[in-house]
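Read through the structure below, which is laid out as structure tokens, and then see the notes.
Yeah, one chain of the complex is gone here, protein chain that is, but the others are all in their spots.
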Amino acid sequence: MNAVAEVKDLRVEIGGRAIVDGVSFQVRPGKVTALVGTSGSGKTTTGLALLGEYPAGARVTGDVRVSNGLVGYVPQHPGAVLNPARRVGALLRDIARDQVRRLPRPQRRAAARTRVLHALSVAQLPEGELLLRRYPHQLSGGQQQRAVLAQALLLGASVVVADEPTTGQDALTKRRIVDQLAAVARQGIAVVLLSHDLDVVRALADEVLVMRGGRVVEAAPAEQLWLAPQHPWTAELLAAEGKMGDSPPARDGQAALQVEGLTARHRDGARSTKEAVHIPELTVRSGECLAVIGRSGSGKTTFARCLAGLHRDYAGDVLLDGVPLPRSLRARTREQLAAVQYVFQDARAAFDEHRPVLDQVARTAVRLRGAHPREALAEALHTLTGLGLTEELALRAPGQLSGGELQRTALARALLARPRVLVCDEITAGLDTVTRRALLDTLAGLLRDRPELALVLITHDLDAAAAAARIAVLDAGELVEQGPARHVLTSPRHPFTVSLVDTSVRLAAETRSRRW
Amino acid sequence: MIGPRSWVARRLLLGVAQTAAVVLLVFSLTEALPGDAAVALAGDQPDPERIAAIREAMHLDRPAYERLADWASGLLHGDFGTSLASGRPVSSYIADGFGPTVLLAVLTMVLLVPAGVGLGVLAAGHEGRFVDRLVSSVTLGVYAVPEFAFGVLLVTVFALRLGWLPPTAVGYGTDLLDHPAALVLPVLVLLSRPVCSLARLVRAGMIDALASPYVAQARRYGISGFRIRYAHALPNAIAPCAQQLARTVDWLLCGVIVVEALYVIPGLGTVLINAVAERDVPVVQGLAVVFGLTAVVLNLGADLVVHRLAPRAGVAA
Partner (left out) sequence: MKTLAGIRPGRFTIGLVIIAVPLTLALLGPLLAGEPGPRAPSFTLGGGHWLGTDFVGRDVWQQVLLGGRSVVLVALAATTLAYLVALPLGLISALTHRTWLEELLMRPLDVLLAVPSLLLILLVAAVFSPGAVGLSLLVAVVNIPDAARMVRAAAAEAASRPAVEALRMQGETWWRMAVGYVGRSIARTLAADAGVRLTGVLYLVATAAFLGVGVAPDASDWAVMVDRNRTGLFVQPWAVVVPALLIVALTMGSNLLFDAALEKPHRRKGNGCERGR
């Protein structure tokens, strides 16, 4: 098969620094080519080069050729490329209008319409007519993604670039996205997948290019790469993946936090409807990690916020050493505040952008333990370096740290309270595989070093949950299953857990042959 | 939790509260007069006869709540009370001034949107270049200038120096449509601030929209620049402007008063200014209710239209 697109010796330079250097590859029709790497590896710049787009002020050398010049693009958040003020049909109609220009005027309208509806049905949106009249915010995430794919199909793209399509998604959503991209490839379209999610790459890719620091360190057919990685970086990348089933054993440690008959109401993000979270009974034990898993909107974050005292609107009790915690942070004593600490999902938004992170970390010790400011600073620095940050990084403002570094800083800030319970809300979401693995290892290290500590890990990611000793599963606000991780992940009982675990396992194990 | 219907209901409720507030505020003016209202209103040489007449005309001997009830129910029937200065009903003042003011307002509104949107789109299309810098600087500068200063300078140039246009509408009566030349300067002055504000908003909105991921996607897929600008970017730039347009209602009402005073147009603004000068409280109250309620209704209407047009605004409200 001939290549539909070819990149030859691409070099992209910004301010004298090469962010992509000497990249060459070909993509073939009906095949999936994956560019894999951590953030900053240059995979997005390379992918956008296929679309003829480069960062501002970039100096570009090399050659990018696409056979018919038509390239489709599916961004990480498909909603962003749908015009919020226009109905979904607006851009689709405009794309089709250009294609029917040669027809006599009276026939154009109907012809364009047929083309649009055809593209929608190929993109698995059967109720096209209805959908065209909707505004983007009235579509579900899945429908938005399909509508964006339909644009590429309607265009007649020979190559579709999908940029991190599964980042931050739960296993069931990932499954759906993988199926869609596979269907696109079956249309004979070349798919270029930019991702750090190895599960998805494994499930889809025919060819894999591993990128690091702007260069391709290894390029090979998928199966060959999985079985016998040549480059040490590839091996490290593969090793960073979680291995399911090797969860630590659940021990019957002392109960640190007990939840009894908790019912809370929460807002479900986009649709702003209120839903209830119901946890009849749950125990968080010292010295081990409890993972709370569920899809987005299942209420797991609301539950975590109840524990931390950030969500006051609930009935029932959260007991610390048998004593009910006050619902509001205001009413908690200094000791109670220190005992249950919380690490936020969006680390960047959780810091004051004007002050150096070291000062902000140190304040915990000053306020919650009455430490002298100088001692607090020393302790903060000690904790930060213990988590792998340098003194030079600690003196910077949050804006100058990476996402992974900021999450570690946020951990340090909570740890300075010497908490009994540490609640971590989706702290690995949006991080690339290697960074995520390192952060999960850090959490495991915390448990080793502080036997009194109990961890509550809120996540949608079964990989991350596999690092926990116990797992609680939330579905639509209900606690549907809980138990030792080894049991839940290997022999789930509730149908929802079964489907969640199943999809993950299949996604991870899927090979090329099974798709055909 | 908050559906669109309940948003509309809440906005309507606010409109009702605002109406009540305007009526109460206007009424409370007579109550706020220091000492005996009739004496205070009688002027510099109060003779007992005039004081008695004022007390009679404004029913000052009756308790406040009764007068409020009477006045408010009168408003519903179009009875605004009687002028202290002339003894004519206030409604006749309003009827006299209505025509010229509505003519000015309508002309301004008709010209405002195309002029403002046109300038904004023009500037955004040349972002960072000479045309943009010129339009941005001029709109930014003029936007802050009081109408009377701007208007008087225009009169000096176009009426005095060049002699192209009449300096005021004196001598044309209320039928201004027959003398379009007399309307040019007033409408131009009235437009100056709202056009600048609208143009700046449209420009900012267009620049944001043109830099957005959805416009990038349309460009990627080969849509023509013309369609991208007008069919894809402009609707996004317009939505926030529509909300701001409601605020210019305030400026237009203020502007009408100043422009009528400046160009001696016998509209509601002139009637109001004269009544203020003569401390003819019933006339001031009647006109204040008309102006105040117009503002309330226009604000309400604009909000509802925006809510209908920009479906996402409802989520935010």
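We just call them A and B in the order they show up, numbering each chain from 1.
Keep this in mind: a residue touches a chain if its C-beta (ideal position, glycine included) is under 8 Å from a C-beta of that chain, and two chains touch if they have at least 3 such contacts.
Note that this is a predicted model, so its numbers are computed, not measured.
Chemist: Using the contact definition given at the top, list the shown chains touched by the missing chain.
Modeler: A, B
Chemist: Can you tell me which of B:199, B:272 or B:306 touches the chain that was removed from the display?
Modeler: B:272
Chemist: Just one of B:22, B:218 or B:245 touches the chain that is missing; which is it?
Modeler: Of the listed residues, the one touching the omitted chain is B:22.
Chemist: Check the options A:217, A:310 or A:505 and report the residue that touches the missing chain.
Modeler: For the chain that is not drawn, the touching residue is A:310.
Chemist: Touching the absent chain: which residues on subunit A qualify?
Modeler: With respect to the unshown chain, the touching residues of subunit A are 54-61, 63, 308, 310, 329, 334, 337-338, 341-342, 344, 346, 349-354, 363-364, 367-368, 410, 413-414, 417.
Chemist: Touching the missing chain, which residues of subunit B?
Modeler: Counting over the whole complex, subunit B touches the hidden chain at residues 14, 17-18, 21-22, 25-26, 29-30, 32-33, 133, 137, 140-150, 152-153, 155-156, 160, 167, 211, 249-250, 253-254, 257-258, 261, 272-273, 275-277, 279, 281, 284, 288, 291-292, 295-296, 299.
The definition used in the following text is that only the chains that are shown with their structure count from here on.
Chemist: Just the number, please: Cα centre separation of subunit A and subunit B in whole Å.
Modeler: Result: the chain centres lie 51 Å from each other.
Chemist: For the complex, give me every residue of subunit A touching subunit B.
Modeler: Residue list for subunit A touching subunit B: 51, 53, 71-73, 75, 80-86, 90-91, 94-95, 98, 135, 137-138, 148, 151, 155, 267, 272-274.
Chemist: Would you pull the subunit B residues touching subunit A in the complex into a rising list?
Modeler: 1-2, 212-218, 220-223, 227, 231-232, 235-236, 238-239, 310-312, 315
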